[in-house]
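Only one protein chain is missing; all other protein chains are in place.
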Amino acid sequence: MKRLDLIFSERELDAVLTALENAKAPGYTVMKHATGRGPERVVTEDMEFTGFGSNAHVIVFCEQEIIDQIRENIKSTLSYYGGVAYVSEAIPL
Amino acid sequence: MKRLDLIFSERELDAVLTALENAKAPGYTVMKHATGRGPERVVTEDMEFTGFGSNAHVIVFCEQEIIDQIRENIKSTLSYYGGVAYVSEAIPL
Amino acid sequence: MKRLDLIFSERELDAVLTALENAKAPGYTVMKHATGRGPERVVTEDMEFTGFGSNAHVIVFCEQEIIDQIRENIKSTLSYYGGVAYVSEAIPL
Amino acid sequence: MEANLILQNVLSPPILFFFLGTIAVLLRSDLEIPAPLPKLFSLYLLLAIGFKGGIELEKSGFTGGVIPTVGAAILMSLVIPLICFIILRLKFDVFNSAAIAAAYGSISAVTFITAESFLESQSIHFDGFMVAALALMESPAIIVGLLLVKIAAPKNRPHRKPMKLGSILHESMLNGSVYLLLGSLLIGFLTATNNPAGVEKMQPFTGKLFYGAECFFLLDMGIVAAQRLPRLRKAGSFLICFAVLMPIFNAFLGVLMAKALSLGPGNALLFVVLCASASYLAVPAAMRMTVPEAKSSYYISTTLGLTFPFNIIVGIPIYMSLVNKLIPTVS
Amino acid sequence: MEANLILQNVLSPPILFFFLGTIAVLLRSDLEIPAPLPKLFSLYLLLAIGFKGGIELEKSGFTGGVIPTVGAAILMSLVIPLICFIILRLKFDVFNSAAIAAAYGSISAVTFITAESFLESQSIHFDGFMVAALALMESPAIIVGLLLVKIAAPKNRPHRKPMKLGSILHESMLNGSVYLLLGSLLIGFLTATNNPAGVEKMQPFTGKLFYGAECFFLLDMGIVAAQRLPRLRKAGSFLICFAVLMPIFNAFLGVLMAKALSLGPGNALLFVVLCASASYLAVPAAMRMTVPEAKSSYYISTTLGLTFPFNIIVGIPIYMSLVNKLIPTVS
Partner (left out) sequence: MEANLILQNVLSPPILFFFLGTIAVLLRSDLEIPAPLPKLFSLYLLLAIGFKGGIELEKSGFTGGVIPTVGAAILMSLVIPLICFIILRLKFDVFNSAAIAAAYGSISAVTFITAESFLESQSIHFDGFMVAALALMESPAIIVGLLLVKIAAPKNRPHRKPMKLGSILHESMLNGSVYLLLGSLLIGFLTATNNPAGVEKMQPFTGKLFYGAECFFLLDMGIVAAQRLPRLRKAGSFLICFAVLMPIFNAFLGVLMAKALSLGPGNALLFVVLCASASYLAVPAAMRMTVPEAKSSYYISTTLGLTFPFNIIVGIPIYMSLVNKLIPTVS
């Protein structure tokens, strides 16, 4: 099994969750109110104070095939609005 | 060293933490207010708005033996009320 | 690529972020309001109720060299005030 | 006349703010009230209605209609889930039927508050002890729901913890919102009895601020309800009809009971609203933990996405004119 | 006389709490107002100024100066970004220039509130319809900013989604804070028209509580502004000068326009403050999503770290004496 970590602007949450649903992800977990800094933009921390502009951290545990399907849908969102996506190994307890 | 990620209803937090203590986990971190969706139930997101029903995300860094002990105590809680548990590798910095 | 998870008192956040900047980390994500328990101190949960004393969870995706540089700056902070730091593997999506 | 009442209701600030929230979702505005701020308002509202109810209860005392009315309210919260269960079993399994039935047997505090505001705007008197009825209708409905599951579906539950009566009672009585409401009622009562100055000093917080906080909370409820609406479509037309027709049917039951109790028009409306409204907080929270087999999207999208808006927008004025028709006022 | 006005302004509770927040950061105190509490106050303030504005709008009606004043305000929010853009292009690329320009064309609701409190403390009359101007100046500035990007920089944007007019309008009009402000204005208006008792019942929440909540929010703004300040140094001296001189220039434009509209001194000051203030909420949120190429640290550290404090501390009293000088009052 794989673990996918997605971190991106909360504003894109609906788009990303729809992409996950379309890729038939078996489930996901969303943590809001994350802040941070990316390579180009000192974005999110600047704007957290009003509730605008903070990030969402989404975790998906799923099989490799689903990761492959998620990739296409999500990459364009992340490249436009910023955000990161990383995959690592995970074994069910 | 291993990293254990547990995601489950906040309501079960006490039960899970007690299980961790009993298994002699060296420590743990709790993040509340996580929402999400599981394979069967569109549960948590539906109920976050009132503060009821959101998830907790618990991270434990520990040795394999402790993982083995945690497994038994926790599996029944997760299978009844829902939730996920995954293990991955982690090296102390 | 590596994934670094740092968990420590929110009070040390500025010091840790400065250390990350100095190590030229390409970015990071901060999640506040984490609580927990460590091997020696039953600290954080006790104090979350007032907003003092909760932990921050910082995630950094970066190359091994940067991890090496982060290590030195951060270890002293974590050993004094408590906290954990673990590294694992991560592949960009 | 109904149309007139509906219009007056719709043009009150709480309902207007509810619409503002709903429309925000429909237009895809990014207006959001982030957690846990809505919880602040829901805790505040429970504390304030409980406290105010306790003060009124002390004024009215336990004489007259108090005991029979509260008793009748508890009876309704036991009977209504049974009727709902029978109807729902036509389409759903035991788990889902029991969970939805429990929600409709229970009450919605915000619907109740909205009805109170409506009565105040019409200068119609009502009694504080109705809050006691509100507080006492939540637990029985949960108990009936869980007993229905226990009786009708013991064998279908593989790998499940056995449900004990103790934990059923615990879940139903010590639910956070039931507990806070009853506790504040008691505190209000004790304060009014022993400490009139304390009542005075609480007034700016629990009294004056209430209407504004209600508006703010309804703004959030509008957002939340509109977010639940699309899921209702997935739930199918049976549930959609149920979510509108069942409250009306329960309102009829309520009016008949109110007539039998010879309640005044204000209390009668509140009684009817308690019967017609459905819980989207306490009951779902309890069901999620104790009947995990039931789909929460069913019981939440119906109660919150449809029944709640229906009741506060058109239900309350309709029930009012029903009350006016069926219960003759002594002039 | 200006010094006297400045002193009076600085010694008012909102400004004192702003300083308290600023100094907390400078002294490295750990005073913090954790998210999402500031959001609670910003939502509350928007709801309350909208609602109160709607009530006043109903009182004054749409006669007299309402339409021309609001029209002029919209015009200013279209013209100011163009001027700013031209100046900023001397130093910055199209993306950054357009984003900063949009911020200065738009408004800061908290600056507006502070100016209202200032006028009240001076017992100078102003009209509620100015809130309508406030609400209507946000969107045009965003539209101009996005159009500037669309026109001036289509080819430099590799791999970017094409920006559609529809989504530009959506982003500018349905932004959470614009939406809440306009919606509350409408609700206030409707309530005042149809339901005077409702106005009365909202008063403790939207009226009485306002000043205190403003102080609390300004405490947070002080913290946030001081945290942004160091980044401004990185942004360079051009932007630092821009952040102080541009508001003064815009204030001059505003005074001339106010004179042309023959506004009374209270309305004139509010008009000037709208021109001089810059947005650090709605516009940055919109720009971050639609012009991700622009550096948010530029448009936030200027508007929030410098222009905002400048305006509320010394700007408002200076603009007041400017108004007093240039617009003779009928005595």
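Every chain is named by a letter (A, B, C, D and E) in the order it is written, and numbering of its residues begins at 1.
Note that contacts are C-beta pairs under 8 Å (C-beta built on N, C-alpha and C of every residue); 3 or more make two chains touch, one makes a residue touch a chain.
Please read all numbers here as calculations on a predicted model, not as lab measurements.
Novice: Since one chain isn't shown, list which residues of subunit D touch it in the complete complex.
Specialist: 35-36, 39-40, 43-44, 47, 51, 170, 174-176, 179-180, 183-184, 187, 190-191, 194-195, 197-198, 201-202, 204-206, 208-209, 285
Novice: Across the whole complex, list the residues on subunit C that are touched by the chain not included here.
Specialist: For subunit C, the residues touching the absent chain are 9, 11, 33, 41-43, 46-54, 76, 79-82.
Novice: Just checking the interface: what residues of subunit E touch the absent partner chain?
Specialist: Those residues of subunit E that touch the unshown chain are 8, 11-13, 16-17, 20, 23-24, 27-37, 40, 121, 204, 208-209, 211-213, 215-216, 219.
Everything that follows uses one rule, which is that only the chains that are shown with their structure count from here on.
Novice: Would you mind checking the shortest number of contact hops between subunit C and subunit D?
Specialist: 2
Novice: Quick check: how many Å separate the C-alpha centres of subunit C and subunit E?
Specialist: Inter-chain centre distance comes to 37 Å.
Novice: Quick one: subunit B and subunit E, Cα centre-to-centre, how many Å?
Specialist: Roughly 45 Å, centre to centre.
Novice: Just give me the whole-number Å value for how far the CA centre of subunit A lies from that of subunit C.
Specialist: 20
Novice: If a residue has to touch 2 or more other chains to count, which residues of subunit E qualify?
Specialist: Those would be 35-36, 39, 176, 285.
Novice: Counting only residues that touch at least 2 other chains, which ones in subunit B make the list?
Specialist: Each of 31, 33, 88-89 in subunit B touches at least two other chains.
Novice: What chain pairs are in touch here?
Specialist: A-B, A-C, A-D, A-E, B-C, B-D, C-E, D-E
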